[in-house]
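A single protein chain has been omitted; all remaining protein chains appear in their positions.
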Amino acid sequence: MRKVCVVITARPSYSRIRTALKAIKEHEELELQLVVAASAVLDRYGNAHELIEADGFQIDARVLMVIEGESLPAMAKSTGIGLIELSTAFDNLKPDIVVTIADRYETMATAVAASYMNIPLVHIQGGEVTGSIDEKVRHAITKLADQHLVSSEESAIRVKKMGEDNDTIHVTGCPSIDLAVDLLHDEELRFDPIKKYGGIGRLTEIDDGYIVVLQHPVTTEYQSSLNHIRETCEAILNLNTPTLWFWPNVDAGSDGTSRGIRAFRDKYDPEKIRFFKNFEGIDFLKLIKNSKCLIGNSSVGIRESAFLGVPVVNIGSRQSGRQRGDNVVDVAHDASKIEGAVKSQMAHGSYPSQTIFGDGNGGVRIADCLARMPLKYQKRISY
Amino acid sequence: MRKVCVVITARPSYSRIRTALKAIKEHEELELQLVVAASAVLDRYGNAHELIEADGFQIDARVLMVIEGESLPAMAKSTGIGLIELSTAFDNLKPDIVVTIADRYETMATAVAASYMNIPLVHIQGGEVTGSIDEKVRHAITKLADQHLVSSEESAIRVKKMGEDNDTIHVTGCPSIDLAVDLLHDEELRFDPIKKYGGIGRLTEIDDGYIVVLQHPVTTEYQSSLNHIRETCEAILNLNTPTLWFWPNVDAGSDGTSRGIRAFRDKYDPEKIRFFKNFEGIDFLKLIKNSKCLIGNSSVGIRESAFLGVPVVNIGSRQSGRQRGDNVVDVAHDASKIEGAVKSQMAHGSYPSQTIFGDGNGGVRIADCLARMPLKYQKRISY
Amino acid sequence: MRKVCVVITARPSYSRIRTALKAIKEHEELELQLVVAASAVLDRYGNAHELIEADGFQIDARVLMVIEGESLPAMAKSTGIGLIELSTAFDNLKPDIVVTIADRYETMATAVAASYMNIPLVHIQGGEVTGSIDEKVRHAITKLADQHLVSSEESAIRVKKMGEDNDTIHVTGCPSIDLAVDLLHDEELRFDPIKKYGGIGRLTEIDDGYIVVLQHPVTTEYQSSLNHIRETCEAILNLNTPTLWFWPNVDAGSDGTSRGIRAFRDKYDPEKIRFFKNFEGIDFLKLIKNSKCLIGNSSVGIRESAFLGVPVVNIGSRQSGRQRGDNVVDVAHDASKIEGAVKSQMAHGSYPSQTIFGDGNGGVRIADCLARMPLKYQKRISY
Partner (left out) sequence: MRKVCVVITARPSYSRIRTALKAIKEHEELELQLVVAASAVLDRYGNAHELIEADGFQIDARVLMVIEGESLPAMAKSTGIGLIELSTAFDNLKPDIVVTIADRYETMATAVAASYMNIPLVHIQGGEVTGSIDEKVRHAITKLADQHLVSSEESAIRVKKMGEDNDTIHVTGCPSIDLAVDLLHDEELRFDPIKKYGGIGRLTEIDDGYIVVLQHPVTTEYQSSLNHIRETCEAILNLNTPTLWFWPNVDAGSDGTSRGIRAFRDKYDPEKIRFFKNFEGIDFLKLIKNSKCLIGNSSVGIRESAFLGVPVVNIGSRQSGRQRGDNVVDVAHDASKIEGAVKSQMAHGSYPSQTIFGDGNGGVRIADCLARMPLKYQKRISY
């Protein structure tokens, strides 16, 4: 039995990898080890660890590693703590393979710890292109990783160009799409978001449709987080449409963005908005599937929304460089442009499903790759 | 004045960068900030920090970050401490540029801290190819770095292929070669190594010539460090030639190799060997320039030795993949093969000078690049 | 000039030490060095560092050291980070004396770092008695400290009994009382709390009097934080009196208490309550001086309130064992008992001033002690 240790550091990463975890757990040649770390164990960011256990997964190690503070050094220091703690976790668990997901800053700790301890490292979702620090992190992890399980053909080509051996690159599709398969032809929401998740705010009724907002801070533009979110706030206020607004994840600029949202809420006490911390992955997908428009800069707007055909207004640079479907309209941080784009998307309505990032079998493909791949931790650039 | 913060984590890195430090210090548009960290502040590894001050450089921060222990997790943990401490140092010094050198495991801390703090990162000696963990570290740092000052055309091509913008790649040559320029046509040693550096052992006289040994452990082959060094020990014992032997640098396997050398010394108390901790860079170059052969796996055997025409026997995988001159003979960890190769190199004598890795002006070119480069910390892969 | 390095780790510690900082800064034989750390640099806990700078003090080092997480290990880990970071700060600042304040868990990092670095350690507010982990921390710091500047005669006797030399114990009074001197005979509030600090909630008017609530979690009773705060919430709801409610400081249980308050607020949206993050020290004192009753478990209820004659209802074990004035009524975590005690205190009205914890010259006395004390860092128990 190969021991496969997956490290999850944030709630969205869990949603993305969930079906792969299930496939690993059920694979007869694999034993799943689960390390839940960073914002994924924190109350302020939605207690992903409770969600994970509620889904029937056993957590082998919980890792506290987020140093609180509204500054960039806190990101570096948190990653440092992560290195110290994750190397202890790996030393205890003795995995045959470590799996790291995507490109959040703290995943560098997973990648470096595994590499330095001579444990074969698998990177999921390499080869993509974005703005901000994620771009550096993602490609650096590609160079530390021994195997690359990518979402799309485009990503596979990019990883290969970076000097990775062809044998180590596998197009599995993104497992986040797997969750969406069952929703594709379901036209109803089937739950009351306000009843189920509470939230805060004066909006109580969404029967006539709604839009969804989810905007994260962009790390390397830390100073402007506050300005950015203000533009979005103004646009939403002007749209005057029932809105479900989600808090951003932890990041150096998080409190900048969060402060902006709080100030907005306190100032206007807006009648048609309700604020939420977070939903279970599947509920969030149902929510956007049935929404008139998804606004912000989340990767969900790029990936799952392409598959589900959700109209998306993508704001700013966070997702720039990423391949995208017809369902996305890009706008700058400008209130009137945001407002205009949302109106136009609401008028357009839903789009046909596209499979650029996966066809719904990503989880199973990932487990199969993990079972078959050679357990090597030495490599050399291919040119 | 641009504040350029150079982080030095090991004695050999200092030797390599010394002329660049001088050129930065003397450049009228640059202000040098010096952070000395990891093994470079430790007695056991030659107290590089004292050497640096003796050379007239002022140290702005000393960083303790080496966690002691003969295990791989200690490497990850030391890097974690480095991230915590270096982000504090950068926060205090507020540099405009951070410079990281080569590919030792702990340099990842420099690269990640600078990237996460939005400080433009310059990497010296990217684009090369080796075995072991250094290979992963080097290329990962390339993906975190904003500018690349490389040693050779070959390296420049490789960095470009990895997706870096052409504008950010500069062939400066390796500044370690700068030190060697004056020695090229000097046929005398001009100092008595035993008198000047002491050392331990029974050898007291090298007037009739000598060979030099410097063998480091290879991290990802940790378990075999002891076996490897035994082969070298046996070969040297059989050669029965005056030998100056240098201790290896800190690494997870360091104590494996060191233990092997100590056991060898205690068992045979060899008559023709003297053991040294380390020399000043220039003295070490003089020493190998006048030696009959350099044996081991140091990068000095590849770079400076090519320029100086020193006969080299390079053992094992540590330097594999690197471009090399005619002066190098590669052998496996096998006592009789090592012995044979050394005999043949001693018979051959010195080689003509080659400029593959630099022509002696690397330091000045590096300073010029640092003064002219744009202060950007955002980038995107070029394909 | 003696360099005196004061380490401040929380907003209330700053309020307490403020006049001593001023006296040190103005003392001609002393140079003030200020390290601001832990929750004192965090937005969530009131950004004490901004307040400190606004008061004209220069901060020499800011230290991020709070590891986020709702668990006890996070307290230990945060203290560990503090040790790493504060030893770097002390190494840079090279103080002649380090001053640590009171007994919060993270102050152990200050005390251990200074002791291990052979810097004479001064402890302010040793010798008191409380419940919870603070009790262990306070006395352990007494045993690490070289000089003890205590608030009351009772504390001095206790420190001496613990085996400290009489020469090293000085009754200075608590400098927090200094702030209160000018308020003693001022019968007016002189600022509008809601106008000046905003806050959140439906209460907008306090002209007819108000009560103040400030309740912290009690660390070693972590699990019951939520239950405790619920009792207080219920009592306040039943009292139905204009109430200004302050959020607690960071602690392992902080989120337990905070969650309780948030749940209460969300459920009842209470008409007569306004929630605040924190006030400047002097404004808070004005506020309680003019309040009908202070409710909770803050040390302000014990110290400053004794001097100012504020009626206090002290809940639970957090302040137990501390000497107290006539102005305090102690009650258990029981809604009806809390309600009864508050009613009775409101009926009683203000008390005469008592000087148990200081007479208003604490800051100056502390500075004088620091200037005269011997710079010793070796000691031996007195029996």
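Lettered A, B and C in written order, each chain numbered from 1.
The criterion applied here is as follows: a contact is a pair of C-beta atoms (placed from the backbone, for glycine too) under 8 Å apart; a residue touches a chain by one contact, two chains touch by 3 or more.
Just so we're clear, the structure is a prediction, and the values are computed from it rather than from any experiment.
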Residue touching the undisplayed chain, where the options are B:11, B:77 or B:158: B:77
Per the touch definition above, residue among A:4, A:23, A:36 or A:81 touching the missing chain: A:81
Candidates C:18, C:49, C:62 or C:158 - the one touching the absent chain: C:158
Chain not shown: contacting residue from C:59, C:93 or C:129: C:129
On chain C, residues whose C-beta touches the chain left out of the figure: 71-73, 75-77, 79-84, 86-88, 90-91, 105, 108-109, 112-113, 115-118, 129, 131-133, 135-137, 139-144, 158, 161-163, 220, 222, 321, 377-381, 383
On chain B, residues whose C-beta touches the chain left out of the figure: 41-44, 64-71, 73-74, 77, 81, 198, 200, 255, 259, 266
Chain A residues touching the omitted chain (full complex): 61, 81, 84-85, 88, 92
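The definition used in the following text is that only the chains that are shown with their structure count from here on.
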CA centroid of chain A to CA centroid of chain C, Å: 40
For chain B, residues that touch 2 or more chains besides their own: 81, 84, 88
